[in-house]
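I'd like to ask you about the structure that follows.
Note that one protein chain of the assembly has been removed; the remaining protein chains are unaltered in position.
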Amino acid sequence: MDIRVQEAPFDLGHEVEAFTDRQVNMGAVVTFTGITRDLPGAGMDRMEMEHYPGMTERALTKIAEDAMARWDLGDVLIIHRYGVLRPQDRIMMVGTASRHRAHAFEAAEFLMDYLKSRAPFWKKEITKDGSEWVEAKDEDEAALDRW
Amino acid sequence: MDIRVQEAPFDLGHEVEAFTDRQVNMGAVVTFTGITRDLPGAGMDRMEMEHYPGMTERALTKIAEDAMARWDLGDVLIIHRYGVLRPQDRIMMVGTASRHRAHAFEAAEFLMDYLKSRAPFWKKEITKDGSEWVEAKDEDEAALDRW
Amino acid sequence: MDVLYFAWVRERIGIPRETLDSSATTVGELVEELKAREERYAAAFADLSALRVALDQDLSDFDASLEGVREVAFFPPMTGG
Partner (left out) sequence: MDVLYFAWVRERIGIPRETLDSSATTVGELVEELKAREERYAAAFADLSALRVALDQDLSDFDASLEGVREVAFFPPMTGG
C-alpha cells in the first residue's frame, strides 16, 4: 500500500508506470485520475482543496485497508493533493492491482466512492466574482450503498 | 478515439500521460492495463497472441464506438499487442475520459468485457513441456450479460 | 480538549482551532455550549444535518460520548476526489 497526501503535483505517467512495474504476477492494473474541471460561464481561477492533516492519512489508510481485505488485491495506491489547483491540474489518483480484472475495477470504484465522501477534503471554487464551497452531492453519498 | 493493434511494446506511462493530457475538461480518466501472468508450476516461457488482421481493428473500433454512444465520454483509447509476450509484459490497455467518474469506470469495464470475448485474439501459452491454447472462460461470456 | 473547524465552519467561526474546558459529556452538549457562546457559533451550528463531526480523527456522530476524547473536529460533508 502506498498512500500519499501532498501539496505538490505528481507525475501521473511516472506513477502509473512505477505502480504497474512493481507488481508481481498481477494480470490487471486499474487507475483512476481526477482532474480539476473548469466552471461553465465565468470560468474558474482556481480551486482550493482544504484537508484535515492527520485524519486524512488515517481515513485514506483505512479505506485502502478495507479494499485490500475485501478484494483479492496485490496492491493499492492513493495520491491526493491539497492546496491550490488550477483547471486541468490532476487532483488525485488511485491504482489497484489484482489477478482478476473485476477485482481491480471494483476495488478502484470502492476507493473512489469512499474517498469522495469519507476522506476529510473540502473543495472551494474561486472565480473572479467570488468563491464558493463545493457542496457534497447526494449521489456521492448514495454511491456508498452498493458496497 | 485512438485504436492501435501492434506487435511492438507500448510505453504505459507515456500513453496514460498523453491520453490524460489531451482531454479538455474531463474530470475523470480511467485506465486498465492487462499484464501477462506467469503460470503456476512449470512456469511459462512465453505467450503467443494470434489475431485476425483487419477484423481486429474493425471489432475494436466498433466496441469503442458503442462505448462512446452509450456513455458520456470525451475519448477512448485501446492499445492491444499481438505476437510473442513474456511474463510481466503488458498485453494491452484501455483508457476512458469522462466528466463523470461512474461513466469512465463503466465504459472501461464495458470495453474490457467486450474486448475479451468479441475481439479476434487467441492466446497460446508455451511452457518447456509444450503449448496450449487458452480456453475462453464462461465467466467472460457471462460478463457481457450486464451490458 | 482541542476543537477544530474546517471549510465554511472554520470561516463562519473565524478560527481554525481552539482549546476548551468543557463539562459536556456528548458532542451534542458541546455543540449547545458553543452555540450559547456567540452568534458566530450559533450561525455555524444552526443546521446540524449539514455538519459532520470527528472524534480523535475518526468520523462519529452528535450523540457520541466525549469521554477520553482529546480532539473534536466539525466540518461540512466531505468533497474530496
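Labels for the chains are A, B and C, by order of writing; each one numbers its residues from 1.
Assume a contact is a pair of C-beta atoms (placed from the backbone, for glycine too) under 8 Å apart; a residue touches a chain by one contact, two chains touch by 3 or more.
All figures in this text were calculated on a predicted structure; none of them were measured in a lab.
Asker: If you put the missing chain back into the full complex, which of the shown chains would it touch?
Answerer: Result for the missing chain's touching partners among shown chains: B.
Asker: Kindly state which of the options B:37, B:80 or B:101 is in contact with the chain not pictured.
Answerer: Touches the omitted chain: B:80.
Asker: If the hidden chain were put back, which of B:71, B:105 or B:121 would touch it?
Answerer: Here the residue in touch with the unshown chain is B:121.
Asker: Consider the whole complex, including the chain that is not shown, and state which of B:67, B:91 or B:104 touches that chain.
Answerer: Of the listed residues, the one touching the omitted chain is B:91.
Asker: Since one chain has been left out of the picture, which residues of subunit B touch it in the full complex?
Answerer: These residues touch the chain not displayed: 34, 49-52, 54-55, 58-59, 80, 91-92, 112, 115-124, 133-136, 141.
As a working rule, only the chains that are shown with their structure count from here on.
Asker: If you take the mean of the Cα atoms for each chain, which one ends up farthest from subunit C?
Answerer: Result for max centroid distance from subunit C is chain B.
Asker: How far is the middle of subunit A from the middle of subunit B, if each middle is the mean of its Cα atoms, in Å?
Answerer: 23
Asker: Distance between subunit B and subunit C based on Cα centroids, please, to the nearest Å.
Answerer: 48
Asker: Can you pull out the residues of subunit B that are in contact with at least two other chains?
Answerer: In subunit B, 101 touch at least two other chains.
Asker: Residues of subunit C touching 2+ other chains?
Answerer: Those would be 81.
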